[in-house]
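Let me begin by presenting the structure, written as C-alpha cells, before commenting on it.
Excluded from the complex is one protein chain; the other protein chains are retained at their positions.
Coming up: chain A.
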Amino acid sequence: MSAIPMETGLLLAGVLFMLGLISVMIRRNIIFMLISVEIMLNAAGLAFIVAGSHWAQPDGQIMFIFILTMAAAEVSVGLALILQIHHQLKTLNSDAANFMKG
C-alpha cells in the first residue's frame, strides 16, 4: 500500500486542481464554473487523503469529510443562486450578472 510515493499523489492532486482552475477562468457559463469549483475541491480533498495515507493517520480522511460537507452545502446554495440568475436575467452568462441591484 505504501508503494505509491507521496509525490505522485500530490502531483495528481495538483494537476486536477490546475485543470479546475483553468476551467473556472476560461468558462463564461456559470454552471461550468460551479463544476470547476467542484473539481478543485475534490483535488484539495485528494491531497488531504494522500497526506493522511502517507502518515497512516485518520486526520486526512476527516478533513476530506469536512471538505465533502462544505462542497455539498456550497453546491446547493450555488445552484439556488444559478436558478435565481437564470430566472432574473434569462441567461447563464456570468458577465450578465455584474450588477447588484437586488
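The rule we apply is simple: a contact is a pair of C-beta atoms (placed from the backbone, for glycine too) under 8 Å apart; a residue touches a chain by one contact, two chains touch by 3 or more; residues count from 1.
Just so we're on the same page, contacts and distances are computed from a predicted model.
Q: Since a chain is absent, check the UniProt entry for it and pick the matching name: "Peptide ABC transporter permease", "Putrescine-binding periplasmic protein", "Anti-sigma regulatory factor (Ser/Thr protein kinase)" or "NADH-quinone oxidoreductase subunit J".
A: "NADH-quinone oxidoreductase subunit J"
Q: For chain A, which positions touch the chain that isn't shown here?
A: Answer for chain A: residues 1-12, 14-16, 18-23, 25-29, 31-32, 34-36, 38-39, 42, 46, 49-50, 52-62, 64-66, 68-77, 79-84, 86-87, 92 touch the chain left out.
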